[in-house]
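Removed from the display is one protein chain of the complex; every other protein chain stays in position.
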């Protein structure tokens, strides 16, 4: 079975800011990209929606964020998109969500799963998501949970809002220059979090500058940073 | 200029046990492999030589270890081999050695340099080597030290004797199964450290088993573990 | 809205030993100090009560500890005091408690919340409390949980029983010399844990001596140690 | 009351690979050894059972693994053996299990409890077990949970599958040479995990070689590695 | 004696990018700001100078960088400026430099010293500087080195090029919005490193955005990040 890229985020906006480039890049190359948003981020990451319209209610905020996420996912070329609607700020633990994620893993056979880092004292929903993804990974490889068990995927954490606070140590800088326009368009599909556009544009430029320095590239690159949780098996060190 | 693999070790034996597989693998693929041994390990890692022959003197031990290293390097397909004869247990700091390493870097343009980990309380020669390699890397990229400055190479630490004591956290498992016979032969070219043969055969089997588990491979693999010091610039996450 | 100091502890005794000085200091300066005790510490931190009286039962122990806590809180000048009665050794996780803490945060608008450190293998109730406080902090700033959302407070961990075991790294030494008499009196309001009086008097003297050394003060100071979880925004480095 | 050794593992196989030597060693010396297996490892660590027989069902797998564990425990001289049947991959949190473990602690008064390390991203059942053991330790020492409270035992983590991934830092190398035959026999009592026999034989040989090096022993030793969670009270440093 | 701010950098450019805001801020408030540049960065951080003019020689590069540093320092309001000319890429250890720094500390009585972080594998000159500053701090407080010994200053590390690689964990975000124009002008006084202007403008914007988020500020702020090495003695927690 061919391999895919699976993305699991706590809130709807996360995928655009943090790994939209990787999603567009792999989709463009024909790798199926699957996306799971565990919540709509309706409580804690939709401030503009709550502020802007006096009469907005929870369901309306959720529908608004869902529509934004669908638009951004379409721009990035996503193959499938799932909303679990677990609620946020804080997000509860959910054994059922773990099981659903593991079933998606079995069905889509990801080579890599992109998700939040292990630690983030300012946003425990991100830690919760990391923990649920690791549990789902275990479940996906257990024959006792079904004959369709898979080789467990690599897990890579994408970049949190303030890296040092989270102990985030990237070992990969991904060059996303060729798809930056798509990432930028996806970000702009989420006007509710307009306040983050410039911030994550600069993140992409900083990671691109760091990548360019290592690759001795001139001209502005755009990049994304990732931290692998497990060792990677390689057949060469000099690529 | 095409790229090479550079190996810098504190003592003559280190390269065989710790990265002999990587050396053979890349040499076989046509990548030039350059080797620098900062000392002959004559004081602290040649016990059999000192014990066996009552009349052995320092120079004789050094010549013996040099011959062993040359034999092992030949087996592995090394392109060049340099001995700095800095002395060991403990190894002194040497600005001149740093400069020589940096000149070799400029001449050989390594994509990757393999060396010891940053920390090892039981063997400070290893830490000293790591530190000198990092300084040489700086010097190699500085235009003020000559117009032949290079793009700074990735540094990868190879496996120390007791990993946990050294804070060694590998992010790469290299599959060396196809060249295991060469690594084994290289190890056996060093009878002075015969006591380590079985130990590092088991290290290779354990790393191979860990690699096989991740790659869902059956049958015994042989492996080596590496820790990248700097992030790697990549253009895809799903290889 | 003016700002307050909020203290959240796992057991009734914790606030006196660990941050009684900060409480007295701020209360004296007119900063409202609010206190939440998640349990009475009736199971694991009331040994004298269980040992002393053969017929003591759980409810009696809880009432005894509650009375002691009220007395100590009065000495320190606390504005409000809440008991959640979650039980202890071990303390269960409670989404309801998280919500109550977040509501208190919204009502009292704390600049700083004092609580236990993130890690303590000898007392997981402390870790549980830290985790619940961080979740409550998220909930307090989410507009989706109510229009009265606040700017999220700084969190500071106070000193655990054995700091090195907990990875506690204080970045603040608070001079409590001027209120030491109140802290000492508050500690003595808790005869059930009489065994800790001298221990925490010495803790205060050691932290005072460390503070005095840095401030080049002579004479015995009394101090408390804190570790900030989040960066602090400042407008000067030289105070 | 005399003291015992208590072992708490996530899955049935763990005790044989990771601390079978310590179990045999202490049993032989007359120290009672008690064993708790929180699950049968039926879902994630019984692959051969699921693969081999088309018609195998969950209950059959569990009975098979139970029989293997009983056989291995008998070889090692275990005094008591408990199965909690919590399920695995992933294992749920269970306050009831915590209570049962704490009751066993009170009954058996362990000087040391052997269990999994705190961290293991590839196997969260191991982390869950560590957390439940620490909570049970708290509960066992709390007079509010019964007059038979005990002095809290030392906790030692045994070796995980890939140490560096788990942040495992052993401070003890236990010489198990004298009981290696029993450990080997116990491992072979578990044919379902036959794939691990050679791997853990090599682990024992590597730890033995490390121990021999420190003790300047010649000849092959067998060893096991442990990490103490709490400081040990000693009356001498030179044993 | 009134207190000052002392800045010690490895290369001439470092102060502008990393702490130019703090320098301007304190100078403007009347705090004397003293600057020591241990090298001209002539070898490794003056690429444009070496590339641009075929005939440039080392001394000319040094004079060029010195003039740039003087111009930038003037913009920032520096009270004194010292060049040690130790050489760079790599910088040697120098007991004499340590002594000179300590004498400046005694003369200027800094409350805070700003310098590089402890770790940076890509630039050991930065680590060397940190180490020499800590040694100078010891020397400055020792009565045996002269009666003019001082209270040892706080040391704060400023931001390195890639924070996560250096284990940099800021605990202070300094709001430099009011002096951003001066910092920007100082940066532009160094055309040799023109390639870094946009990079560090974005760093300032990211730190400003992080500060604004914590302070609930709207509008773009500019910031700098610092990590305190020693605990700070405080008399209040709620500023």
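Letters A, B, C, D and E mark the chains as written, and numbering starts fresh at 1 in each.
By definition in this document, a contact is a pair of C-beta atoms (placed from the backbone, for glycine too) under 8 Å apart; a residue touches a chain by one contact, two chains touch by 3 or more.
Just so it is clear, the model here is predicted, and its values are computed rather than measured.
The chain not shown here is in contact, across the full complex, with B, C, D, E.
Only one of C:40, C:89, C:130 or C:168 touches the chain withheld from this view, namely C:168. Of the listed residues B:111, B:124 or B:238, the one in contact with the hidden chain in the full complex is B:124. Residue D:231 is the one among D:92, D:191 or D:231 that touches the chain missing from this view. Residue-wise, the contact with the chain that is not shown comes from C:203, picked out of C:49, C:150, C:179 or C:203.
Contact between chain D and the unshown chain involves residues 3, 5, 22, 25-26, 29, 31, 111-112, 114, 151-152, 156, 170-175, 210-211, 214-216, 225-226, 228, 230-239. One chain of the complex is left out; on chain E, the residues touching it are 95, 98, 118, 131, 134-135, 138-139, 141-145, 147, 152, 155, 229-231. Seen across the whole complex, the unshown chain contacts chain C at 161-165, 168-170, 198-199, 202-203, 205-206, 209-210.
Keep this in mind: only the chains that are shown with their structure count from here on.
Contact with chain A and chain C alike is made by D, E. Interface equivalence for A-C, evaluated over A-E, A-D or C-E, points to A-D, where over half of the contact pairs coincide by residue number.
Two copies of one sequence, chain A and chain E, touch each other mainly through matching residues, since over half of the numbers at the interface are common to both.
More C-beta pairs in contact connect the chains of B-E than those of the other pair, out of B-D and B-E.
A rotation of 120 degrees, rounded to the nearest 5, superposes the Cα atoms of chain C on chain D.
For the pair chain A and chain B, the distance between C-alpha centroids works out to 37 Å. Counting partner chains per residue, chain D has residues 162, 165 touching two or more of them. If the chains shown are joined wherever they touch, the resulting network has some other arrangement, not a path, ring, star or complete graph.
Remark: the chains found to touch one another pair up as A-B, A-C, A-D, A-E, B-D, B-E, C-D, C-E.
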